[in-house]
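The excerpt is restricted to a subset of chains, each kept in its original location.
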Amino acid sequence: MKGRKVSDSRTIMTQTVFPNDVNNHGTLYGGRLLYWIDALGGIVAERHCRKTVVTASIDSLNFLNPIRQRDIVIIEAWINYAGRTSMEIEVRVTSENPMTGEKTKTCRAFLTYVAIDEDGKSCEVPPLIVETDEERKRMELAKQRREVRLRDLRLRPLEW
Amino acid sequence: MKGRKVSDSRTIMTQTVFPNDVNNHGTLYGGRLLYWIDALGGIVAERHCRKTVVTASIDSLNFLNPIRQRDIVIIEAWINYAGRTSMEIEVRVTSENPMTGEKTKTCRAFLTYVAIDEDGKSCEVPPLIVETDEERKRMELAKQRREVRLRDLRLRPLEW
């Protein structure tokens, strides 16, 4: 399978925060942001593999700063790592004050998507071609996160 | 007031079409697309003037091709022309088949926004700095559209 570059699937989504989107503290409701993050992560994963994808896990999503009503929300996502059937997508969220243009880092998340075929079975994705030092470093850290995730799984046996 | 460049406020929004978004023919509902177009146009206008804006009119919005469920929708918007208190924003919508990457031109619209101050009165916006031939041509056509709009108004007396 022919590889694809990080830049081939990188995507930007822009939103504004309406009264409809805020929680009871006047800031963007976490669940709404999660909705956008998952939608954008899925677009990047689909653009990389050109197959149907499903969200497998969300890892280490941190809300750094609240997003206020009226703010412009800029959500960027790209692929860090492609395994045999799974892809790690990084999503970064920046908020922008529309009156001043001042930007604030608000959220970062790592999501894992799996490509599935028409029977719902996982299937292969194209290898990832990294071109810059930064992309190589991100792929390296993604591999480490993957190991932490596996180690971490031992602390949370899936049986319940 | 210091001018701003076209590239200072240019914005991209990416969406996917969910079952939630389609009409009874399995294609993106026009009203939903209008919602996104107006939201994005407003972001561009706010980024140009850094003031509160309201939509004044929508001019010559054409739906060229239907957008199918599952398609990725790429909406790009930029400012064509800044008057004293109003701005013409052009919005172009492209749909992308997520399985093949094939792109289709689906919609173009011209929206006029007016900047308003805290009392809801219209107020001045920064002049637009055009840098390329294409930007200059777009500004020229926007001025002609403005005249057509005024001529056109005579055919639709506002009294009703």
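We just call them A and B in the order they show up, numbering each chain from 1.
Note that contacts are C-beta pairs under 8 Å (C-beta built on N, C-alpha and C of every residue); 3 or more make two chains touch, one makes a residue touch a chain.
Please read these numbers as outputs of a predicted model, since none were measured by experiment.
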- Total copies in the full complex, given that 2 are placed here: 6
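Rule of thumb we're sticking to: only the chains that are shown with their structure count from here on.
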- Message: Rounded to a whole Å, what is the gap between the Cα centroids of chain A and chain B?
- Response: 28
- Task: Over in the complex, which chain B residues touch chain A? Could you list them?
- Result: 11-16, 39-40, 42-43, 46-47, 50-51, 72, 98-101
